[in-house]
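One protein chain is absent from this view; the other protein chains keep their places.
What follows is chain A.
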Amino acid sequence: MTAYLDHAATTPMRESARAAWLAQTQRVGNPSSLHSSGRAARAVVEESREQIAAALGARPSEVVFTSGGTEADNLAIKGTYAARRASVGASRLVVSGIEHHAVLDSVEHLVEAEGATVTWLEPDRCGHISVDDLRSALGGDSAAGTALVSVMWANNEVGTVQRVPELAAVAREAGVPFHTDAVQAVGQVPVNFAESGADLMTVTAHKVGGPVGIGALLVRRDAALVPLSHGGGQERQVRSGTVDAAGIRAFAVALDEAVAEREASAARLTALRDRLVKGALALDLGITVSGCWHEADASGRLPSNAHLLVPGCEGDSLLYLLDAAGVECSTGSACQAGVPQPSHVLLAMGYTEREARGALRLSLGHTSTDADVDAVLAALPGVVDRARRASGAA
């Protein structure tokens, strides 16, 4: 019996989404074709687009389908940068230091290849980006030269939820476009594109029970984007390529279900998460929770996220031992060639490299049960003991 506690990496596909995907793959038709099959496929895509827009508080025309979150982040950062550079000569980016690598590495690419400059917004110990920091980063004349602000809605490692509407309002006031990566937030906390005030928002299907390989960038109608991929001119001329009708259909079904269930699911997962965290702290192993955790809090931190720090352990030892004990989870941070790197998120929050080494992200989702939490709590004492011995040996 395996306890799957890595829903932040990807969550099981919902039955309804799988059925929708399969049904659509059984029909032929390129949504760009003019014949009946093409028109039928197009109808499926557009109906799904409307459904997705409605679930996220956006207009259908604001939904640009991509291959997923990474492509949407790349398009938002590079596409906006190119457009703003051409239109107003802006070459500066203001970005939080705890972004996903899809944002961070896009920004670093622009620095290296295009001579962009960056102002990094560093988080506090809880992982929050300060609204005042953003205001001062955009103060005076600096706003005019700024191409884009990007701050994620919820962090993928420690689960901290940002005050996106306040941040977006500051950017709006300064006349700078605002992008938010909402990949982890959707389906867990209320996400409404129009109300958020963001100009661009990244979402993806496989974190809400849809298939991998489909996502979207929500783009306000007045936001200018230079395309990254050229071709047939699909998706507002911004993202060429044959539109994936089956993926989009399944995305819409999964998102609809996730958003409809959100309130009940958030309450359920918050309770499960709290039990996991309290149980881990009570084991008397020196385990702490990263960032700020408050019981029954479903708004400052993702309900699904339990991010633990186990002193004296290497994250990859913990992963191996938990895997062997039937518990699947993550350190939360990126690997390079399979070698875990210290989390840039934890380092930015002020943790030392040593503290960041023993990180463990346990993320819950729609299939999580009490038995999963029991399995983790039962495995932890033996696992931590062994991992500590291995850490001493190396």
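Just so it is clear, contacts are C-beta pairs under 8 Å (C-beta built on N, C-alpha and C of every residue); 3 or more make two chains touch, one makes a residue touch a chain; residues count from 1.
One rule holds in what follows: contacts and distances are computed from a predicted model.
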| item | value |
| --- | --- |
| Name under which UniProt lists the unshown chain, selected from "tRNA-specific 2-thiouridylase MnmA", "NADH dehydrogenase subunit L", "Acetyl-CoA acyltransferase" or "Branched-chain amino acid ABC transporter permease" | "tRNA-specific 2-thiouridylase MnmA" |
| Full-complex contact with the absent chain, from A:Glu261, A:Asp316 or A:Asp374 | A:Asp316 |
| For chain A, the residues touching the chain missing from this view | 316-317, 320-321, 323-324, 335, 337-340, 386-387, 389-394 |
